[in-house]
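Just one protein chain is left out here, and the rest sit where they should.
This part shows chain A:
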Amino acid sequence: MALLLSCVAGDLILSVLAVILSGWRYATPIVYGGTLVISAILSGIALFAVAQSPMSITLPLGLPWLGAHFRLDALAAAFLLIVNFGGAGVSLYALGYGRHEPEPGRVLPFYPVFLAAMNLVVIAADAYSFLLAWELMSLASWALVIARHRTNGNLRAGYIYLLMASAGTFALLFCFGLLAGAQGNYAFAAIRAHHLAPSLTGLALALALIGAGSKAGLVPFHVWLPLAHPAAPSHVSALMSGVMTKVAIYAFIRIVFDLMGPPQWWWSVAPLLLGGATAALGVLYALMETDIKRILAYSTIENVGIIFIAIGLALAFKASGLAGAAALALTAALFHVLNHMLFKSVLFFGAGTLIVSTGTRDIEKLGGLINRLPYSSAAVLAASIAISALPPFNGFASEWLVFQSILVSPQLPQMGLKLIVPGVGVLLALAAALAAACFVRAFGITYLGRPRTPAAAAAREVDRWSLAAMLGLAALCLFVGLFPGLAIDWLQPVASAMVSGRMPPQSSIAWLSIVPVSASRSSYNGLLLFGFMVAAATIAAAMVHRFASRAVRIAPFWDCGYPNLGPQVQYSATSLSQPIRRVFGSVTFGAHETVDMPAPEDPRPAKLVRTIRDPVWDFLYAPIAVFIDRAAGLLNHIQFLTIRVYLAMVFVALVALLTVLALWG
């Protein structure tokens, strides 16, 4: 515990060091190297702390009568690993990527603070320290989002991020206030002992959903995410997407499973419905985008939706006393958290290499990069397969577990959940399918085909640090996908602490299969499948070469009879997603296309105009903005009243309150 806290302090010292050293050319390697070492140590601690009994420490910091409580239990340790393993990967990547930073002084001081704050959120054991660390995390990431403030739109992204982050923190503040009750002891141990009145649990749950959901990117609180992720430098985007949203999920699990007491079945309805909507909408948004980092940001939203579905299921099972099923669902959620951290980091690293080597984020301007960036494209391909939930990579294993937990949902006694869960399952299946389409599109348009612009044709592979980070994490994606039993068993202490149940141990099962419920229902063996796929692919390739193309011939490619047209005739990202846009987009996003055809003899080119509207902005945030604007306009008159009217207002308010008291009492 002391080592843990001194590591966090080391991060903070590094940030001070970064301020002092800023401008010196070795500042970048020192800071990222330092965070790499610290995060690696912390990951090691976390790896072993899960199975240990909880450790806690109270520091005489913070509020005088409260102190700062820190506690490392199984749940905190699991997320400590997510934070620090992600942090280590990102630091390794940034050792190379950070060199391309135009103004390192704007990034370096905040990066270690961001890491330290996320660590503190995870191990905080009283509401005060938690919120302080949470706000520090928000502010540090906000500073990183606006690091490139001269780029168009980044300041607006930062502004919206700050607004959403503050609103979320306020919601969490009120949530903890409700949970602590009138006694107002904010230590988690006291909150755990205090049982909330049943009428208030709904409110506390809603506040937790808003507070954690706004940071995690739950629809409809996701609006900051697709703006902030592209604005931040790529390694920071990876950290925000792969790690920070997970810290928010940690907050939700901590509040709902640990602090709010025994759950009711209806608590699961909101996470399930919002999770389903988030998963489906997130991937649809991603399909409409052509900016690679926005695609990844929306895909993060989708994955957060999947995780929330699993959390909702775990709540429902726990409320109904189905401990084994609850452990399955919670393990699925945590496993997906881990996996998403792994593959989303690789994908954002890949986006970073694209930006470094071509200078653009628009996938319509890329193409053919698989020849120019062979290693990074291999890593991105692996991560794309993983995020599309295709075996044998890790994404499949965790989404399969989510589906398994949906399949045991008929055991639930409540009629409402029996109706909702299959519907959410359909949304999840839709999201999974569309995610595959999304990443086929993103990878295919970016890395396959012919270069669409000279910049894409001139791209060069990036430095070794970045490649090491990408390939290393991609290899881990494969490893975890092949041996999911290891991860599942590692997560069992968390499940038994949160839902007091556990899945059957997986590592003792023969042939490294995983059997989440019982062998008669389902089992999955990643290694066997991988072996089969490798064998089938090798045999197929050998057959093709043996019987069909004995000799390789170089010939002009088939061009539909139009020779030598430019690379623009290739299938583009927009055209690839057009069918999906027509089917889903017209209803969900009000998408429509108009052809702007000039009259004959008019020399201006014809244009196809696409318009897409975001319903969340239109129906939720725009009315709020209008309301606030009107209210502010009305209240503005109060600025210009006379002194006597001010006094009269105080007087009338006082008398009115006294009258209410007189009538009531």
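Everything that follows uses one rule, which is that contacts are C-beta pairs under 8 Å (C-beta built on N, C-alpha and C of every residue); 3 or more make two chains touch, one makes a residue touch a chain; residues count from 1.
Note that contacts and distances are computed from a predicted model.
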item	value
Undepicted complex member, UniProt protein name, chosen from "Sugar ABC transporter substrate-binding protein", "Winged helix-turn-helix transcriptional regulator", "Hydrogenase-4 component E" or "Indolepyruvate oxidoreductase subunit IorA"	"Hydrogenase-4 component E"
Which of A:200, A:597, A:625 or A:648 contacts the chain that the document leaves out	A:648
Chain A residues that touch the omitted chain in the full complex	640, 642-644, 647-648, 650-651, 654-655, 658-659, 661-662, 665
